[in-house]
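As you look at this complex, bear in mind that one protein chain is not there, while each of the others sits in place.
Presenting chain A:
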Amino acid sequence: MKRVPLSELERIYEALKSYGSVWVRKKNAYETAETPEELLSTVSKVKKPAKFIFLPEEEPLLAFVQDGKNVTFQEVIREAKGVIFGIPPCEAKAISLLDLNFLQGEGEDIYYKKRRENVLLFGLACLAPDSRCFCTTFGYGPFTESFTDIFGVVVDDVLLFEGITEKGKDLVKNLDVEDAKGEELKKLEAMKKEITERVKKLDIQGIQEKLARMMDSEIWDKISSSCLGCGACTYYCPTCYCFDIQDVERPNWGYRLRTWDSCMFTLYTLEGSGHNPRPELKYRWRNRLMHKFNYYPVLYQEFGCVGCGRCIEVCPVNIDIREILMEVKNEPIRA
């Protein structure tokens, strides 16, 4: 591991800047830093997760230009290049889950891929998990480095860090920094243990199999009864990615726009004919929970949730996904 005192962060900042934009944690979103001091942000959970950088809320996919009777299509790719500094392990893991959808299979998403390839994740250990965090439920924790390119921990007034992926290692190699000291590494280990234990771990063993047998359960009525269907949970969720594609018309031109969508909305599955395969909120709730805790595991052997607690925080009626998981776990199955 390498070390750099926090007072000398500009040395790292310059190196990161040479790579492109440097996004840092602000209260509401990841924003590009203007000064090295901004790397010192102490925001522990950015309201809008980093998925906003890889999968913007709206992005034009194609533009059409009308020239008389002739229309031509042009590919529009919104690129992003740089480093996200300070991304916590939960969000880095969430991005690895988005990769499963966007980078696998035949329809590899070139829009997502272009940004994903050019944006490095400089992760920082999460030193302040809050009461809604349950990341350790999913087999990783606030100090897990494996989903990032470079991973660091702030110990007292020093940043310790190391390259994880080839790209990350290359970047670290070119920095003029010293090796971490023995006592710092020792302290890091102690912090890791103490902070990881602070996160409340849920026991969700067997939830995937349990859910598979609960398609017809009455639990969906119960769960959805207080839900307003506002979709805030899916908006802030770092792993939700469902989208819609619509055309936007302008005089003599227009564009095909990809926008986020939410499985909690009535219109989400409504077909042109008027038929709606998920006509009530309970079916939409079933789909949302199943997608994260049954379908994703079936498809990719990974849960589609990282336990960041954003959905709990933003829900206007205090629906808590942890309680729901426990309800599911405790619900008897009738034969």
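Note that a residue touches a chain if its C-beta (ideal position, glycine included) is under 8 Å from a C-beta of that chain, and two chains touch if they have at least 3 such contacts; residues count from 1.
By definition in this document, contacts and distances are computed from a predicted model.
For the omitted chain of this complex, the UniProt record lists the protein as "Oxidoreductase", which is one of "PqqA peptide cyclase", "Oxidoreductase", "DNA polymerase III subunit delta" or "Cytochrome c-type biogenesis protein CcmE". The chain that is not drawn here is touched, among residues A:3, A:132, A:187 or A:256, by A:256. For the chain missing from the display, the contacting residue among A:68, A:182, A:272 or A:332 is A:272, taking the whole complex into account. Taking the complete complex into account, A:246 is the one of A:18, A:225 or A:246 that touches the chain left out.
The set of chain A residues touching the chain not shown comprises 61-62, 64, 66, 71, 73, 75, 101-102, 105-107, 109-110, 215-216, 241-249, 254, 256, 261, 263, 268-275, 277-278, 283, 287, 290-291, 294-295, 298-299.
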